[in-house]
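Here the complex is missing a single protein chain, while all its other protein chains stay put.
Entry: chain A
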Amino acid sequence: MGGLQKKKFERGSATNYITRNRARKKLQLSLPDFRRLCILKGIYPHEPKHKKKVNKGSTAPRTFYLLKDIRFLLHEPIVGKFREYKIFVRKLKKAYGKTEWSAVERLRENKPTYKLDHIIKERYPTFIDALRDIDDALCMCFLFSTFARTGKCHVQTIQLCKRLTVEWMNYVITSRSLRKVFLSIKGIYYQAEVMGQLITWVVPYQFSHDHPVDVDYRVMATFTELYTTLLGFVNFRLYNSLNLVYPPKKLSALSASLARVVSSAEEEEAQLDHFPTEGEDMEKMEAREKELKQQEAQKKLFEGLKFYLNREVPRESLAFIIRCFGGQVSWDKSVCIGSTYEMTDETITHHIIDRPSVDKQYINRYYIQPQWVYDCVNAKVLLPVEDYFLGVTLPPHLSPFVEEKEGDYVPPEKLKIMALQRGEKTGNEQEEEEEEEEEEEEEEEQEEEEEDDNGDEEDDEEEVAEEKNLKKMEEQRSQGKVIFKVTPGKLKVENKARLEQEEKAEEKRLAIMMMKKKEKYLYDKIMFGKKRKVREANKLAAKRKAHDDAEKAKKKKARK
């Protein structure tokens, strides 16, 4: 008794959140402006822990922003710019209405603009923060740079995106930081390691887009606005780190001359300093050293090789990759500027071509399909070219981003590549077959083990048989046909280890029976997930086996 009654929803989590509409009203912005502001400032809704409490007892679906975030937006100078722009539009409309063309022109000249520098700095206080978030920026810029001038966005934006992406690629080439590439059905994925950050981006294949109608390009444009600014500053910093002048003078397709500007920088880095270390550190150091060595080797993967790109292969992608790993590359003059040598050049080692056959072949070069380049980069070694010759059925292209853990399904091609990486040579097919057989055996073993895991109740087969015998005898006896028979007894060999295992398994089962409901639920869930994983792996293995069997049968038929 006594004291004022506490009112509901006036303290606690209800006061920490604000709905979108209320936030909008507080900021006095229209919905598009609010959206733009949120995108630029990186403000996103938060999911409260107790939604009902925050929603003041209602369960209606609402999005909540942190009140702190919205308060923080109140002081954003860019909001003022939004208002200015609103006024500008109003004035422009008025001038149009009065057909005052000089006023229109004057207004247009003084169209309010804003800069996003301070926002970038605020969102990414350190350079590493910016690098961590650059994935989306790169994807978006690469997408926009492929847009045609169809009016979906400003031409300047497209040009800027194009410029920034080319600058980025040039940085990657110069710093030799590309690590993985992947040809997917969506586009080409690239992964680079820049200042210790793994950065992945995807570039669509070079086709014109048919623009979907249900996509709001204003949202995309706002994001691009932010991303181009971010990418520009990042590029500046990265170029500076290589002692390059930032706006590079020449902006063209990835011709050889571009990165020739500086090429000596990385050689200095290559040497690892030796520190006197002891014991475990020593091992770690050695491992690190080995890794670094491998990386260095990968960086020089295509060094000394001379490529020529036929006109039907994706030129930009291949040129980028080859030059990232130190190869020389050229193409037909008529395809694009920047070709450095002709097809007739006798020193060309690899001719990349993607057609079933070619009339005139030079003897002293390999004619290979483009997948070879990508596979080599992922495998970090030069793969044998035989599998990639013209007209040959290509080996599957595997994703370099998958890292198989124990128990996961590993496609046999991956195993082969891993063997190659270790330096083993699987030259003839017999070995391969053997390997395959081994794998199969392994798989079978695995399956057996799983069966053991699953069927805990099963006893030894012998025991089962014995029991059956006994049952039969019992039945006979019960039916009155008493047959006395003495059968020679078998010496029962008790497998101690097995018995122990069984005992343990039973113990576990009994303990599981005693679990609390909550824990049992969690345990079951975890185990279900694990089992599903195993099931999926098994399914893939079975599918593969069926496929291989079918292939073998076909081959046999063909031989006959």
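One rule holds for everything that comes next: a residue touches a chain if its C-beta (ideal position, glycine included) is under 8 Å from a C-beta of that chain, and two chains touch if they have at least 3 such contacts; residues count from 1.
Throughout what follows, contacts and distances are computed from a predicted model.
> What does the UniProt entry say the missing chain is called, choosing from "Ribosome biogenesis protein BOP1", "proteasome endopeptidase complex", "PAT complex subunit CCDC47" or "Exosome complex component RRP43"?
Of the names offered in "Ribosome biogenesis protein BOP1", "proteasome endopeptidase complex", "PAT complex subunit CCDC47" or "Exosome complex component RRP43", the absent chain's UniProt record gives "Ribosome biogenesis protein BOP1".
> Just to verify: which one of A:27, A:70, A:95 or A:130 makes contact with the chain not shown?
Answering carefully, the residue with contact to the hidden chain is A:130.
> From the list A:11, A:90, A:211 or A:472, which touches the chain that is not on show?
Final answer for the missing-chain contact: A:211.
> List the chain A residues touching the unshown chain?
Within chain A, the residues touching the omitted chain are 35, 38-39, 43-47, 49, 63-64, 66, 68-69, 72, 106, 109-110, 113, 117, 120-122, 124-127, 130, 132-133, 135-136, 139-140, 143, 160, 182-187, 189, 200, 204-205, 207-212, 214-216, 219-220, 223, 232-233, 235-237, 240, 246-247, 312-314, 354-355, 369-371, 393-394, 396-399, 401-402, 411-413, 457, 474, 477-478, 503, 506-516, 519, 522-523, 526-527, 530, 540-541, 543-544, 547.
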